[in-house]
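Yeah, one chain of the complex is gone here, protein chain that is, but the others are all in their spots.
We just call them A, B and C in the order they show up, numbering each chain from 1.
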Amino acid sequence: MKHIIIGNSAAGIGCVEGIRRLHPDDEIYLLSDEKYHTYSRPLISYLLEGKTDLERMKYRSDDFYEKNKVTFMPGERVVKINPATKKITTESGTRLSYDDLLCATGSSPFIPTTPGYESVQNAFTFSSLDDALALQEALTEESRVLIIGAGLIGLKCAEGIRDLCRKITVVDLANRVLSSILDEQTAPIIQKKLEENGIRFLPEDCVASYKNGEAHMKSGKVIPFDILVTCVGVRPNTELLKTAGAKTGKGIQIDDHSRTSLPNIYAAGDCTECLDISSGQQKVLALLPNAYKQGETAGINMAGGDHSFKDSIPMNAIGFFGLHMITAGTYEGSVLDKSENGNIKKLFYQDDLLKGFIMIGDVDKAGIYTALIREQIPLSSIDFDLIAQTPGLMAFSKKYRDETLGGVRYGY
Amino acid sequence: MKRVYVNEKWCLACHLCEYYCAFANSGEKSMVKALKNLKINPRIHIEEKNGISFAVSCRHCEEPLCVKGCISGALSQKDGVILIDQNKCVGCYTCVLSCPYGAISPTETGVMQKCELCTTNASGTPACVKGCPNGAIVFEERGTV
Amino acid sequence: MAIDFLYPEFEVVRDQSRCIACRVCERQCANEVHSYDEDLKLMVSDESRCVNCHRCVSLCPTRALKIIKSPHTFRENANWTQDAIQEVYRQANSGAVLLSSMGNPKQFPVYWDKILINASQVTNPSIDPLREPMETRVFLGKKPTNITRDQNGKIKTDLPPQLELELPILFSAMSYGSISYNAHESLARAAVEMGTYYNTGEGGLHKDFYKYGAHTIVQVASGRFGVHKDYLEQGAAIEIKMGQGAKPGIGGHLPGTKITGDVSATRMIPEGTDAISPAPHHDIYSIEDLRQLVYSLKEATEYKKPIIVKVAAVHNIAAIASGIARSGADIIAIDGFRGGTGAAPTRIRDNVGIPIELALASVDQRLREEGIRNEVSLIAGGSIRNSADVVKAIALGADAVYIATGALLALGCHLCRTCQTGKCNWGIATQRPDLVKRLNPDIGCRRLINLLTAWEHEIKEFMGGMGINSIESLKGNRLMLRGVGKKKKELSILGIAHAGE
Partner (left out) sequence: MKKEGEIRIPSGCAIAGVFAKDGKNINGGLIVRAMTTMHERSNGLGGGFAGYGIYPQYKDLYALHVFYDNMTARSECEKFIDEMFEIVNLSKIPIRKSPKITDEPLIWRYFVTPHQNKLADSQLDEKEYMVRCVIRINTKYTGSYVFSCGKNMGVFKAVGYPEDVGEFYRLDEYEGYSWTAHGRYPTNTPGWWGGAHPFSMLDYSIVHNGEISSYDANRRFIEMFGYKCTLLTDTEVITYIIDFLLRHEKLTLEETAAVIAAPFWDTIERKTPDEAARYKYLRNVFSSLLITGPFSILLGFEGGMMALNDRLKLRSMVVGEKGDMTYFASEECAIRMMEPNVDNLWSPRGGEPVIVRLNGGVNHGN
């Protein structure tokens, strides 16, 4: 069998590893429009911050392609997929046929149409290594940086370049930072942390126009800047498959086997949309763990296996200046607030299930809550009071512990 | 593969596993030198309540959510053992978010640590197993988890 | 509080330069000797509570602890020893009988240690147990006196009920109640594994252990606790306990605090009530009465199980044993004055009874003189400490030996001799669930198996050295023994020559 993978990030790599779990010898072609060895995109802010470097941020070891017998084709942008002939064409004119194909084309930063944007000298986005390197190149100790968007990317970018510039201002339309994952009660804690570290936040505002190195805000404020980074969001790269005839919504639509609507074509990662089981809605869950698992699922199925991934939920682990937070699921239903001693813990539950949580500060063992959401464990089957206080296996049944810790097999 | 299994029936909550773990991963030859006047930060933790107690450490899952979710590629699975390359880890806590057992925790430097079945230290057999006085923690081959 | 004149017997010595304050000592001491002082940031101890059981010492990961005998002393006095003085204080405080546990610790002669074993040289080859078969199988019970044959002249092979042992060592009676469920499970499983037997003692048999019945000796003692038809039928043999080496002539007393849950159900007495075993069986006031009980039990079990009569070694033991041999009993168990106990009045334990070596020698000789040695098997107990003791006991005439203290040591007992408090830190002599769980039967069973396996190896080495390849050729083979440093009278009772003779 011959497999083609488009995309060299988590989903693509997951796909390689998925295929190799079943078939050590199937042919694999991996094409990337970037020229780099696979690297971790979320690490670009850490790169600027100096917490990692180009070597260490490689997502897999140098011998990854060789070890996995992957024909790696860097710098090859695929421009066409023909599902009827099972062939692809690249920008350079290379044509390849496939038996199965994974489309893991990721997402691209969205840049709102703003008057004067084209005239901005140092305008950047922040989602690829090239973006980061370019930004780094442009930064000086005197730079005043304006970041549009106080989401995960914008804030991580702010943290990453904090020591590389003089001034950072972050603007967002919302009334708080991280509005997609924090509520009004918890967002100010992060905002405070950012401000303590010299990052200015401008809520409920947006740029009306750029003129002469200044951003003229809708509110009337004028913010002079040297460098602009636009981080208002990303859009799934669906064009390639959409053109080929696949069903797409916000992202490429896939099932729990990572199959698209086209035969022998799979998709995974940020370019897709899938079911968030915590909310029951189709969503673009542009998260690395999600991408990997979708890619791996695709890989196993491409190799002839039968694997499904049906428990996607939104989840985020992120930290700023040593203050960590972990959130997962959706914030629906009743709230149990177990915050104490400056640590935030809000649990959202409904219909005997944990739906979501927000933890800031002490995030120890947060994965146990994640598991409650992901595995949809009925809260009545565990000691919810205890687990709400202290995440631990103590709150589960002895049988559960015997199975997970003791390796005991019941029912055999 | 051989895994660490915990039988809570025999756990005495003596916490020796935690100390032997911390010692084994300290790189020191003397436990006194390694642990004296320190608050230990072991990779195995006792949970105890109302006379029930048990040790929790990495289960070395066959489908490890931590490895699959690791954004930096620092976590990997080698011969069934889930290892962490602390040099690659950036301390993002995605593994903490992912692990259903709470078996990954930060070190003092902010990168993560977890049980590696003592394959990366000088202990040989996992130190918690060797140090358990009552056979509550064992290292055995029992098929898949 | 009034002055009690008692000073701590032990000192807890903690090397603070080693202590890492892991607090395992604190968590593991049921006597609450250790604690952590938050202000001092140090572990501290209250030695007045220490019983010297070594639990803390054994678990301390940095070996920061040791327990030493307090050097605190009275003015030296060979007559009024420290023990003698303190016992007076204790009784003056309490007005009570002194209680102790385990066997007589006093300085009486240990005859085992004055007996030496023979080995072959030149005239007769020693046998290498690693190369040649070396057999330790033993049958306990009556041996028929007349061979009978069928019409074809073939020998009829029916035998009276017997116990078949793969090695001549049994675990002697320790009741569920005096020792823990896990201790019993360890003993039972080890007995099964090693092809021998353990003994319920007088506390009945927990239903969970019925599955080990084929390797269980069920005891009928004066309190008759837990005795019912099913119980008798579970066992491979029934033991009538007439006496115990640690406390000949008196009964037993398990305090109500130990009669909890399953112990109470197994004993068939209400929770919290004291279990009092009378000094005599109130239906046995004579040897004729014993015979009646022996046959009652045989009737009850359809003559399918051998009956053991266990007696303490006392002054006229030979005559007593002769009487028992004629009572219908199949096996006599003799328990020497060093035998252990879960609780006994100290004075009785330390002053009543005679050494098993002398008792065994005189009983074996007496039964042979009367020509009835084949009517009964002899089990010797009461401080068999190692394989050499086993070999010596068998050469003196025992068919097998009982071990209990040795078995408890294998399980972790450190002979602190405070079983009566019920706070055994090793999970053996206790019913407190948090303490009981400290004895994992998987480990306990393995250690017992190890012990017996090691002894078996050693016994075989001894036998091979003597040129004997089957244990039956050792039984009563007193020529294989020589005494050292003992008087003529003692040697004559033991029936052995002096070394060099």
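Operating definition for what follows: a residue touches a chain if its C-beta (ideal position, glycine included) is under 8 Å from a C-beta of that chain, and two chains touch if they have at least 3 such contacts.
Fair warning: this is a prediction, and the values are worked out from it, not measured in the lab.
The chain not shown here is in contact, across the full complex, with C.
The hidden chain makes contact, of the residues C:H184, C:H281 or C:R373, with C:R373. Annotation: of C:D46, C:E87, C:D113 or C:E135, C:E135 touches the absent chain (contact as defined above). Within the full complex, the residue among C:K143, C:H282, C:R347 or C:K487 touching the omitted chain is C:K143.
Residues touching the missing chain, restricted to chain C, are 120, 123-125, 127, 132-133, 135, 137, 139, 143-144, 146-147, 154-155, 157, 159, 162, 368, 371, 373-374, 397, 466-470, 472-480 (touch as defined at the top).
Everything below uses one rule, namely that only the chains that are shown with their structure count from here on.
Chains making contact with chain A as well as with chain B: none in this assembly. Contacts from chain B toward chain C in the complex involve residues 9-10, 12-16, 19-20, 23, 31-32, 35-38, 51, 131, 133-136. Residues 10, 14, 40, 42-43, 46, 51-52, 56-60, 288-289, 292-293, 296, 315-319, 322, 324, 326, 328, 363-368, 370-371, 374-375, 386, 391-394, 398, 401-402, 404-407 of chain A touch chain B in their complex. Within the complex formed with chain B, the residues of chain C that make contact are 17-20, 22-24, 27-28, 58-59, 61-62, 64, 433-434, 437-440, 442-443.
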